[in-house]
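Only one protein chain is missing from this complex, and each of the others stays in its spot.
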Amino acid sequence: MSSPRAPHPRSCLVGLAGLSGLARLGSSLAERGLGAAFLFPAVFLLLLLLVGPFLYTLYLGFTDLSYSTPGQDGNFIGLANYRRLLFEDGVFWHSVATTLRFVAAAVSVEMVLGFAIAMLLAAQVQRSRLIMPLVLVPMMLAPVAVGLLWKLVLQGDFGMVTYSLRALGLLGAETSPLGDPALALTTMVLVDIWQWTPFVVLVTLAGLLGLPRAPFEAAMMDGASRRRIFFDVTLPLMRPILAMVLLLRTIDAFKEFDKVFLMTGGGPGTSTELLSIYVYRVNFRNWDLGYGAVCAFMIYLVVLLLCKVFYGALSRAATSHGRAGAAR
Amino acid sequence: MSRGWRGAAKALVLAIIVVALLPYVWLMLTSVKTRVDALADTPRWLFSPTSEHYPEVFFRKDYAPLVWNSVLVAVGSTVLSLALGVPAAYAFARLSFRGKEDLFFFFLTTRMAPAISIVVPMFLLFNFLGLADTRSAVILAHSTFNLSLVVWMMRGFFEDIPPEVDEAAMLDGHTRAGAFARVVLPLAAPGVAATAVLCFILSWNEFLYAFILAAFESRTVTVGIPGLVTPHGTLWGQVAAVAVVATVPILIFTALVQRHLVRGLTFGAVKG
Partner (left out) sequence: MTVAFRNVTKTFADGTTALDSLDLSFASGELVVILGPSGCGKSTACRILAGLETPSSGTVEVDGKDVTNLPPRERGMSMVFQSYALYPHKTVFENIAYPLRVRGTPKAELVRAVHEVAAMLQLERLLERRPRQLSGGEAQRVAVARALVWKPQICLMDEPLSNLDALLRLKTRIELKRLHAELGQTFVFVTHDQEEAMSLGTRIAVLNRGALVQFGTPQEIYHQPATRFVAEFIGKPASNTLEGELVEGSFRCGALVVPLRADAATVSATLPASGRVVLAIRPEAVRLHEVAGPGTVAMTVEVVDAVPPDTILSLVCAGASILVRTQAPPANLVVGATVHVSFPLSALSFFELESGARLR
């Protein structure tokens, strides 16, 4: 029996809960302040450097700003630039097609080749640790340097690779890999494969080595052949990581600029004029900034879209890989 | 695995290494070839080396300041990105707030943003701010991708440290900020170091921002390379010398952070 003067146990509990709630609110306010202090500088800088310019790009797209044409000093012209892009500018659409061909060819070969090499290296784990740094060289070089060194070895008259290809009968004496409009894009694709296949190797090898061993042993016990194990176990388990690598490569290839700029500048003619090269030309050769903004905005839009897909793939890859790690 | 298969695998791996390295080795050789050797009709593997191109291009042609610009830009961008990005990453790793994942996605999009789309208005912005052709402009531009790299990578490193560590530090009398600075940050130091090296590499290798924003006085080594390539009479020995100086430090740095490379390049999805 409780004495009548003692506070009711339940009200006492409620009071305590209120108190601890208050304390929690206090600390959460402090945490919120801290979070803001920690996040604000980074967010502010990016807003200033990226979102500001992005919005300005949008605005420029509705103007006729051009540094090369007198009188076009940023007058509002509505959707004229968009109309020009969609209906009048064949060169833009040609560069879109060139970009798509470049991305599709380069990325698909990089994926297949890279994963195959990773499988090859995964079978000899010990040695792969020594080999990886060598294989990584192409992707770690500055892209401009990659362009430069390939331009060097592909010179028509004395390039080491050109010479070897001719000696092997793979290249005609008069054709040059960079000078021939029919060959130039293929050459760009091959250089991109040389540069970025190591990336696919690096990530998929890490993925393969991070897979749990148990499902593979289970499949062996279940009687599966090497081939079946690859298709029934390896490939499905690697799918999230492969998807992530594919998207990452696609986004990067879509933005390709440096080495093509250095090696061909988009030529000969417009045979290697990727979107980014075209946008560069509109803005910094023709100084047609209003129209250039619309073109740039198109690239941004595509990348943003791919980014959204990539984000999904990323979290799937992270969870699948995390789970695999935990199972070991 | 049968012995024949093993032999074939070895040969294949060797071939892959040769293909990956040969063009680069050729570049290095070219940097120590005389003009006659470099332009020979038949590629020459054996020749008497010369060291004339290095002093020629770096001192007489004044490419040395470009290296200095590259160093300043890369260090500046790395320091700025770490200073702003590490606390932000901690907030993402430990605090819960509304719209957290959306904000995190925003950082991803800034990492991916195509330079060619951003660089025009940025060029106008820096002109307006009086930062045209300055190292500061390039440092700020490079922070767009490096800052998000830091946030993404460091969030993972912080999440690898059990939250009980922070809680223990706070029970010992630290504030949340104190726990971060005194206890968690030292534990994450190897991650910070790896992230810093990656930032340095990305900034050092970057071309387009640097090319547009600082094409003259403040240009970096990467921007200096195309200038040496002319339609006719390119001095390949000198270009190669510049390219070697531009790439060798990066390869050394890569070896240092190889363990964390996968994580940095896959946004933490694969730990490697």
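A few notes on this one:
Which chain is which? They are A and B, in the order written, and residues in each are numbered from 1.
By our rule, contacts are C-beta pairs under 8 Å (C-beta built on N, C-alpha and C of every residue); 3 or more make two chains touch, one makes a residue touch a chain.
Being a predicted model, the structure only gives us computed values, none of them experimental.
The chain that is not displayed touches the following shown chains in the complete assembly: A. Within the set A:Pro236, A:Gly269 or A:Gly312, the residue that contacts the chain not displayed is A:Pro236.
Between the chain not shown and the residues A:Ala36, A:Leu86 or A:Ala218, the one that touches is A:Ala218. Summarising the interface, chain A meets the missing chain with residues 212, 214-215, 217-225, 228, 232-233, 236-237, 239, 323, 327.
In this section, only the chains that are shown with their structure count from here on.
Interface residues of chain B facing chain A in the complex, by the touch rule stated above, are 1, 9, 12-13, 16-17, 19-21, 23-24, 26-27, 30, 38-43, 83-85, 87-88, 90-91, 95, 97, 103, 105-110, 112-118, 120-122, 124-125, 140-141, 143-144, 147-148, 151, 175-177, 201, 204-208, 212, 221-222, 225-226, 229, 236, 239-240, 243, 246-247, 250-251, 254-255, 258, 261-262, 265-272.
Taken together, the chain A residues at the contact with chain B in this complex read 30-32, 34-35, 37-39, 41-43, 45-46, 49-50, 52-54, 56-57, 60, 117, 120-121, 123-124, 127, 131-138, 140-145, 148-153, 157-161, 163-164, 194, 198-199, 202-203, 206-207, 210, 241, 244-245, 248, 251, 254-255, 257-258, 261-262, 276, 279-280, 283-284, 289, 292-293, 296-297, 299-300, 303-304, 306-308, 310-311, 314-315, 317-318, 321, 325.
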